[in-house]
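The complex is shown incomplete by one protein chain, all other protein chains being positioned as in the whole.
So, chain A:
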Amino acid sequence: MTLDTVKHAAETPESGQPWKELGLKEDEYARIREILGRRPTGAELAMYSVMWSEHCSYKSSKVHLKQFGEKAPQTDALLVGIGENAGVVDVGQGYAVTFKIESHNHPSYIEPYQGAATGVGGIVRDILAMGARPVAVMDPLRFGAADHPDTKRVLPGVVAGVGGYGNCLGLPNIGGEVVFDPCYQGNPLVNALCVGVMKHEDIHLAQASGAGNKVILYGARTGGDGIGGVSVLASETFDSTGPSRRPAVQVGDPFQEKLLIECTLEIFREQLVAGIQDLGGAGLSCATSELASAGSGGMRVELDTVPLRDATLSPEEILMSESQERMCAIVEPDKVDRFLEICEKWDVIATVIGEVTEGSRLEIFWHGEQIVDVPPRSVAHEGPTYHRPYARPDWQDTLQADDAGRLPRPADSAELRAQVLTLVGSPNQASKSWVTDQYDRFVQGNTVLAQPEDSGVVRIDADTDLGVALATDGNGRYAKLDPYTGAQLALAEAYRNVAATGAKPLAVSDCLNFGSPEDPAVMWQFAEATRGLADGCLALGTPVTGGNVSLYNQTGDAAIHPTPVVAVLGVIDDVNRRTPMAFGEQGQLILLLGETREEFGGSAWSQVVHDHLGGMPPAVDLEREKLLAEILISGSRDGMIDAAHDLSDGGLIQAVTESCLRGGHGARLVVPDGLDAFTFLFSESAGRAIVAVPRSEELRFTDMCGARGLPVTRIGVIDGDAVEVQGEFAIPLAELGAVHEGTIPGLLA
């Protein structure tokens, strides 16, 4: 095969090219020709096709994502915003925290273990590239029906992959979600979050500046894995009759990544890099073009110097390869020796593959012959933008009219009791310890709270006890009923979860999982959800710092529920003040904060008891959420509350059951005036939490709520070894524990 050089491309303008097979549209190919003033070389075509794919260019979503910037709330907390590898938030005392959530959905369906493992690896490198030491991970996971045979293939593989990679990196896994719904059967959602910590002065950015600076590729050798994975995996559905264009999923090596982390942190400590970028989707194509695009000059790369695992790879394949555990650094010439020395210390292969130039072009050579000559911005930042049509689907009204309030309710106390057991033992409400016990939550010795607590809390300074809290939440059922409200409910829940542990919410990262953007109904869901989230973040004062969009999560015409997953980061000045969820002391009072209305649309009860999805999701009141958060934080800081737990899916009875089981104490509850027992136990009204308060603090606490205008109701006392609802039923903790703990192992072990 002859090498398709720039010179050759200029001489053979009419030579046919596989732009269509690479996922480009005709007008996109024409635009590339226009940018270059000739046909692209094979290598250039590879770069454009992968960088202009949905996954890398956000071409369908970016017109909507703009709102996160336009509606961003005023805040001093944001040090680096959207657009870098990850956003950076000021948490005080000179510390900055960077966090981001991403998806690895499609690869995880094909190869659950490696798909999930490399999802963790990718997000960890994003955090590392900002200059931070990664300190924790979280994994929101969604699967098909719990009892579907394929779930037994996908879930254990995904969990083993998340654990196998994260455990080996020494990153505590402090939270996440496990959700089952038939809508995810062919499209499991594997989202991964990483959080890292650094000092303000250690922030690093992905840019290549300073002519003469060296481009160093370091980490694993480049192999044939995941070639085209980005453009193809992320842009085609799993239609078995269509052409098979799904290449191999990437294979991860967490040991190599652990070396890369320690090596990179040592390089940062000695201030040896001028710019840095991890290699993820689109590999070298992405890293070189983004670094050059964000810098002031051009870049020249000798592609044949790249260390290979497979010597037969063509230059196009090397540019496309998504081999894991690689980073690319821009280093001043006099620092190169020390850089390479540190890499050698950690047994990490490092190679100078090029340098920053005075020009404005990204030029790539293969054994002396030029195969790429492009304006880097045109590859990295000036990809196509689609204004895809969107329209509220005609079935939305029917769905919303199908009110869950009309579903038959339990006829008597015995049925109510039975439904409580059904609910807390249902796959979505059951304990997920079978999953989370496969993750190391203790490593690094800073874990203050981990799942199943409302948020994960890690200490970031052992001298001052400064800590951060993180929660991720999403509810596809709510979002299906009303995407705008559903996105805000996800935000509100994560915000509430952070506050419930005593931390002040600061910032948001989101992972937007949706079906095909080519379906106007899906695009409407996306538009509504992003609008809801942007409005919500503005109202709560928590900016979106970055995130990820995953589209085409559908099989045939059946899209997943729109599933915006929202991560909220909070700060807690003194981790000793954190509030756990466990009811720890008999005799303490249980108070319900917020108002309970008859809201059952999208509820766990409607799903578990009636297999129903219809009506409207719970109403959102973001001002109320802010007030509730302030009360929870004040209560924690001033030592008034000993336990707190947010109320969300499953309602009050789910929260009480979890707090009782975790603490090993029962509760006696009284149905408040004005509510019936069923609504009291199962409603999913937002803006609520339960707290445990020592009797000596009751007055001080309720006075504070009263003065601030937050409704507070005394609903019972921590007592005995059963959950008792006066006048209705009592269920021994042992019985609740058996169904709550037994379900998932019963399905999967």
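To be clear about the criterion, a residue touches a chain if its C-beta (ideal position, glycine included) is under 8 Å from a C-beta of that chain, and two chains touch if they have at least 3 such contacts; residues count from 1.
Basically, contacts and distances are computed from a predicted model.
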Record-based protein name (UniProt) of the chain missing from this complex, from "Signal recognition particle protein", "Electron transfer flavoprotein subunit beta", "Phosphoribosylformylglycinamidine synthase subunit PurQ" or "Na(+)-translocating NADH-quinone reductase subunit E": "Phosphoribosylformylglycinamidine synthase subunit PurQ"
Option from A:Q67, A:N85, A:N105 or A:N167 whose C-beta touches the chain left out: A:N167
Residue among A:S314, A:Q400, A:T422 or A:Q438 that touches the chain left out of view: A:Q438
Contact residue for the chain not shown (choose from A:D4, A:D90 or A:D253): A:D253
From A:L22, A:L303, A:V448 or A:A604, residue that would touch the chain that is not displayed: A:V448
Residues belonging to chain A that touch the chain removed from view: 160, 163-164, 167-170, 253-256, 258-259, 346-347, 436-448, 459, 462, 465, 575-576
